[in-house]
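One structure is given here, and the rest of the page talks about it.
Omission of a single protein chain aside, the complex is shown with its protein chains in their original locations.
Coming up: chain A.
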Amino acid sequence: MNFEPRIVGFLCNWCTYAGADLAGTSRIQYPPNMRPIRVMCSGAVDSVYILRALLEGADGILIGGCHPGDCHYVSGNYKTRRRMVLFSSIMRSLGLDEGRVLLRWISAAEGKKFADTVTEFTEQLRQKGPNPFRNLWEV
């Protein structure tokens, strides 16, 4: 059986979620591998939610936020950006694959970019193969 990655998407209500909507209403095709979760701001995605998805076996995590400077709450995405720097640093220090977590700025007008991002990320994860935590029941 071919491996199909499962991606959990945390999409900001004001930009990326609307971008996903635009991709849909524009009838742009993209792989059905992502399960979207609408959040009010990418800055509201605490690392615990990313880690919980990863440890319970999600193959990839996509966090979508407004472009820097465009945050509906003025500075939420700048904080997301710092938090990603911290998250990646910790993953690297522990020898874990930071490439399973992807942060992208996608605006409400970028339906095409949203579809392309999901397509590319899905393809990358197909190449990587399943998340090793998927079969580690002992975590």
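One rule holds for everything that comes next: a residue touches a chain if its C-beta (ideal position, glycine included) is under 8 Å from a C-beta of that chain, and two chains touch if they have at least 3 such contacts; residues count from 1.
Quick note on the criterion: contacts and distances are computed from a predicted model.
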Note = Should one name the undisplayed chain from "Maltodextrin transport system permease protein MalD", "Molybdopterin-dependent oxidoreductase", "Lipoprotein" or "4Fe-4S ferredoxin-type domain-containing protein" using UniProt, the answer is "4Fe-4S ferredoxin-type domain-containing protein"
Key: Identified contact with the non-displayed chain, of A:G24, A:P68, A:G99 or A:G129   = A:P68
Note = Residues on chain A facing the left-out chain by the touch rule are 46-48, 51-52, 55-57, 65, 68-69, 75, 77-87, 89-90, 92-96, 103-105, 132-139
